[in-house]
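Okay, so here's the structure we're looking at.
The complex is shown incomplete by one protein chain, all other protein chains being positioned as in the whole.
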Amino acid sequence: APASAGAEPVSVVLGWYPTAESGGFYAAEEQGLFAQQGLDVDIQPGGPQVSQTQVVASGRADFGLSDATTVANAKATGIPIVAVAALFQENPVGVMVHADSGAQDWKDLAGRTWYVQTGQLGQEWVKRSQGIDFTTAAYNGSIATFVHDDAAVQQGWPTNEAYTAQKEGVQTRFLSYASAGYNPYNDVIFTTEDFLRDNPEKVRSFLDATMRGWSAYMSDTALAEKVNATLQQENPQLDAAANWFAWDAQRQFLTAGDGATALGAMTPARWSTLVDQMTQLGALEPGLDPASLFDTSALPTVPAPTTLPPAP
Amino acid sequence: MSIAEKTPATPPAQTPATPQAAARPTVPRKAPSGRTLLSFVLPPLVVLVIAVALWQALISLFGVPKFLVPAPLDVLAEIGPAIGTLVEPTLVTMGEAYGGFLLAAVVGFAVAFVMARWNVAERGLYPYMVLLQTIPIIAVAPILVVWLGPGPTTNTVVAAMIAVFPVTANTLTGLKSTDRNLVQLFAMAGASKRYEMSVLRIPYALPYVLTGLRIAAGSSVIGAIVGEFVAGIGGGQGGLGYVITSTAQQLLMPRLFLAVIAASCVSLLLFGLVRLVEVLALRRWHESAMSSDD
Amino acid sequence: MSIAEKTPATPPAQTPATPQAAARPTVPRKAPSGRTLLSFVLPPLVVLVIAVALWQALISLFGVPKFLVPAPLDVLAEIGPAIGTLVEPTLVTMGEAYGGFLLAAVVGFAVAFVMARWNVAERGLYPYMVLLQTIPIIAVAPILVVWLGPGPTTNTVVAAMIAVFPVTANTLTGLKSTDRNLVQLFAMAGASKRYEMSVLRIPYALPYVLTGLRIAAGSSVIGAIVGEFVAGIGGGQGGLGYVITSTAQQLLMPRLFLAVIAASCVSLLLFGLVRLVEVLALRRWHESAMSSDD
Amino acid sequence: MTTAVQADLVRFAGVTKTYSNGFTALAPIDLTIGPGKVVSIVGPSGCGKTTLLRMAGGLSSPTTGELSIGSTQNSYVFQDPTLMAWRNVLANTELVSRIRKVPRAETRRRAVEALRLVGLENVQKSLPRELSGGMRMRVSLARALASEPDLMLMDEPFAALDEFTRDRMADELIRLWRERRFGVLFITHSIREAVKIAHEVVVMASGPGRIVEIVESPSPPGTDPDAARDTDALDETVKYIGARLAAA
Partner (left out) sequence: MTTAVQADLVRFAGVTKTYSNGFTALAPIDLTIGPGKVVSIVGPSGCGKTTLLRMAGGLSSPTTGELSIGSTQNSYVFQDPTLMAWRNVLANTELVSRIRKVPRAETRRRAVEALRLVGLENVQKSLPRELSGGMRMRVSLARALASEPDLMLMDEPFAALDEFTRDRMADELIRLWRERRFGVLFITHSIREAVKIAHEVVVMASGPGRIVEIVESPSPPGTDPDAARDTDALDETVKYIGARLAAA
């Protein structure tokens, strides 16, 4: 990072290795937006077992990315963190099935084996809300079993698992958890309550640069090309075509709903719904105040770009 | 009587040893020996108490946050609510771990046997045993799941994969350390290689094998849990690996710690069984297990 | 000369052994012995060729899909494009694994030493060593990451955690198997426990220690990779663990296999070093490493 | 019925032994053990007696020279007891017969008989570590006796025994030999024992290990079963060999 003299160091721990899903941060860096805000941002990659809440809560990083349920869980456990922005307005996560497996709807997925991440609530919600039953098996990061087993149900993102399946010649049908009514913000940006209280300006400038970075990443293909090249460098095993696919596919989720007018927006209603749903699923003790989970006071209003050009 | 004295460094033999200081009248009857149950149970208990006290003290002193390490009392308090949900997973993991242990013991032993029996086999196979040990489970998990399906069978195999090498390595060292004269005696008497193995080398290697099994006892439990992480099924049938992942995800640290403690108990039990076999099998003839006086 | 014959089962001594059949004129000069380099390199190579051939054959015959197991030729073809992205991760993993190995060797040895030295320590600590071995890394990973930061340091510690028990278990068995008369000789001469340990028990335990290190060689590599799963560093700094996760997710099987092969090479190299030390240190006096004639 | 010409049990022709550290333990050795012959070996400590015996038993190969072994069933009593620590005395004694698949009852009979000969019939169930040094050596001896070989190779089998036991063992060995006429190659440090027991005494010297003379015994074991054998001739031979050893 081209640290200008006197720039304040800030760190953020990503939800995963550098991919298109974290492209906005690299775009802000690329365009010098962080530097303009007087920030020297250290972007720390996540990984399959990185616990961002613990990293942030213990002060190893200032900001973290994770999904909204994680913030609720953390809060319930007494970890003083708070969400300050949400990236994906509509949660992309869901499950996919082989297109030719005859399944059209959630009901058709009863009795099959679902390969899902252990501890996620999406599958629990579907079970309860659709009144169906199925066995779950651990999703270990590879969809090989799904590709092989025509009846399998595979958790994933339409941005990447779906792409990988397609590359292997499997046509898939994707059912998002959001379509079943389970739609927590995914990849919210969070920090500690203390950090927000003590450094509201720093948070604001960080979010400002970040959101403008995201906006530019989505709309400026020339910039996106540069950023994707950086991502490729940071994450050499990343498949370039896969990344472009994700770049394209994710934009509808980033700009959905409130995101159109303000990237990163969060509403009390969405957080209340999440808390209700988690409580219903038994993942939370009743009584958690949804308002304590997020704080938009430091979120500047950066609208989504008006045009989303196709991938070059 | 003049005696040449040329022993400067040590006290000359003529110096009278003061009887009070040196006389060492021994106890007429052996005091009840140190091998009582208490002397076996007390030390680990003391260590436990000290460790728990230290744990609590560190947390209090340094304010280690609870989301990182729960306080002992929190863990204790969690036992009541959690115990009901931990029994089934513990039994599932136990089944997988012990199955994997047995598989590793049998296969590990067999491979070592073949390698000790045919030198070429050792040279040809040993590198691949090392290799097998190094293969990350995540790389083979999909293959195993496709073949065996997700769940206990796969996890048992994973447990065995992780536990097999210590058994092989130790057994092989044992089989190859056998007293050469005895080996020659067997050869001279016309013993088949098979007979030499079963009657001579294997008993001789027993202490080594058992050390390998000690290691495998812990490895197989961790293997079962790793299996559950990557190839397990959900719910109670998912074993402790499932509990650990989901509590970690929900930051339920006291419950996570209880699950870890349950896993430790599973391996300590297995370890204890290995130790028991060790004591029973070796105490009459092997140095490492004999009592000290004779 | 009438001789009482009462040996029915074995041929009576008087039976002339046919000289042609039984006479065994030995080779006047020892033929070049089996210890040539070729005899060490050939068997694993043969096994490799057979294994690869079988691998290809199985894939062709049963139509094993490429997203599960890539064909050998695909893996070979991937070397060119992938090699550039694999060198750095391999070096990173190597550094962590070897660091962890050294740490495990030192700590494992020290713990065994303490346990052999004070019986109480053994009884008090051994259960917790087993326990340590059983703690799933996922349960302690967050703690490590928070303490040590993500990256090589944490991964080195994880590698050490996984590799330490085999060293301890084997070293302890070795230290406790020492010839009792020699121990008494040391005691009688007034040797301090420290001297007895360093001059007698430790050299005696060396073959055991080295077997433990053999096991640790593989364990530390897998430990480093597991650490990399946890530490969450992308790119070359993420080591082979990163490459494996990332390629597994994208079903880039040939590249995944290359990463696994790279990991195996890292552990084989370390293993080879341990073997070398073993041969050099033991061949002059220990059965397991001595040449066969004398 | 014509008597077949019996083959020699062992024949050394110009055999030498150099160990892998370069030490030449034996200069060229020429020695023949005919069938049913009792040959004893005497010589100073370190002169190569064990090396020679091991080669005769096929446990070690010559560096140069020709070695033919005509015996089919050898028994070997090592200089150390060499017992299986985890097996009791009886099982250790039965070992060779078990390997050779002698019927169970016969195996047991021979082992018990051999243990009786060495005076250990009362400790059949003991483990080696519960025995005294001399008792262990006697188990080793019993194991060899129970195996009924055609060549018995013994490396100082009586060294750990008191004089009476030692003499009794030697007498038992000769008695057995009278019954079965196996070949014996026998290392001892007692010159008198060497002469009393054998047809021939091989006198060795060191630097390098070699045979200085092969002395005929005046009282070979086959000749005069029950007559007193402590003749003047024996004394003289013992003295002669003593002088030979002292001179070398």
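A, B, C and D label the chains in the order they appear, each numbered from 1.
Convention: a residue touches a chain if its C-beta (ideal position, glycine included) is under 8 Å from a C-beta of that chain, and two chains touch if they have at least 3 such contacts.
Predicted, not measured: the structure shown is a model, and the values here were computed from it.
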Candidates D:29, D:42, D:89 or D:170 - the one touching the absent chain: D:42
Residue touching the undisplayed chain, where the options are D:40, D:79, D:93 or D:237: D:79
Given C:63, C:84 or C:190, the one touching the chain that is not displayed: C:190
Absent-chain interface as seen on chain D, which is shown: 19, 21, 23, 42-46, 48-50, 79-80, 119, 126, 130-135, 138, 155-156, 159-166, 189-191, 242, 245-246
For chain C, the residues touching the chain missing from this view: 179, 181-182, 184-186, 188-191, 195, 199-200, 203-204, 206, 284-286
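The working rule: only the chains that are shown with their structure count from here on.
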Where chain B and chain D are represented by their mean Cα positions, the distance between them in whole Å: 46
Rounded Å distance between chain C and chain D, as computed from the means of their C-alpha atoms: 44
Where chain A and chain C are represented by their mean Cα positions, the distance between them in whole Å: 42
Shared interface positions of chain A, touching two or more other chains: 51, 54, 58, 140-142, 144, 148
Contacts with two or more other chains, residues of chain D listed in rising order: 58, 73, 100, 147
